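All protein chains but one are shown at their positions in the complex.
Moving on to chain A:
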Amino acid sequence: MARDGGVTCLRSSEMLNVGLGGMESPPLDLDEVHVLAVDDSLVDRIVIERLLRITSCKVTAVDSGWRALEFLGLDNEKASAELDRLKVDMIITDYCMPGMTGYELLKKIKESSSFRQVPVVIMSSENVLTRIDMCLEEGAEDFLLKPVKLADVKRLRNHLTGDVKLSNGNKRKLPEDSVTVHALLPPPPALTLSTDSSDSSPPLSPVEVFSSPLSSLIDDEDDDDVLTSSPTPEESPVRRQKMRSPGLD
């Protein structure tokens, strides 16, 4: 099937998604960031999906590494050229999963020619430095400690903004500043005007959040960054490590 320059469509095997636990894969357009989320916990899938949607990402959520590979077309021996190109801008995966761990999934993605440049983010409930190092050495873009917060996802999203404008789905180059940021440096400045600049505003207290039972937060809140009650990303280097991805140098 002929493809023009940068236009990519989801493969017909995307139809499999309907049977794979009712995942949603809405039609994509090139300017939208599409994230593949992998987590065996349904609760966590729903939360990460919401976090990503709030930051204007399209989300496909799957419940295992195998399903992720299936979705990406990496689950068989066919040369990727035979498969329709899939537009995936980021993969975010849990570390501890039965069957295939997030680390194993990361390795497989980095071994593939079609997807090795796609940033892979690992999430884990355990802050184990050896684990973090191992993932980063294997080429993980970032490592998030669970429970994941909106500020974490916003930071990831801002990071991707510069890539989305490129025309060809999978041949994405990470911006130079992302590659050269080291572990001890704070996260790179946002590429767009971000709402993460709320240094002057304290996190919202439960009182403020819960004054409106069923609606969103208080409208006359001055703080731009109403959607997060977590501290700004600069703190806690252990929690939010942003490191070089050696594989992409």
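A few points about this structure:
The rule is simple: contacts are C-beta pairs under 8 Å (C-beta built on N, C-alpha and C of every residue); 3 or more make two chains touch, one makes a residue touch a chain; residues count from 1.
Definition applied: contacts and distances are computed from a predicted model.
The chain that is not shown carries the UniProt protein name "Histidine-containing phosphotransfer protein", picked from "Histidine-containing phosphotransfer protein", "Dolichol-phosphate mannosyltransferase subunit 1", "Tubulin epsilon 1" or "Ribonuclease P protein subunit p38".
Touching the chain that is not shown, out of A:H34, A:K87, A:K146 or A:H159: A:K146 (per the contact rule at the top). On the side of chain A, touch with the chain left out of the figure occurs at residues 40-44, 46-47, 50-51, 54, 96, 98, 125, 146-147, 149-150, 204, 206-220, 226-230.
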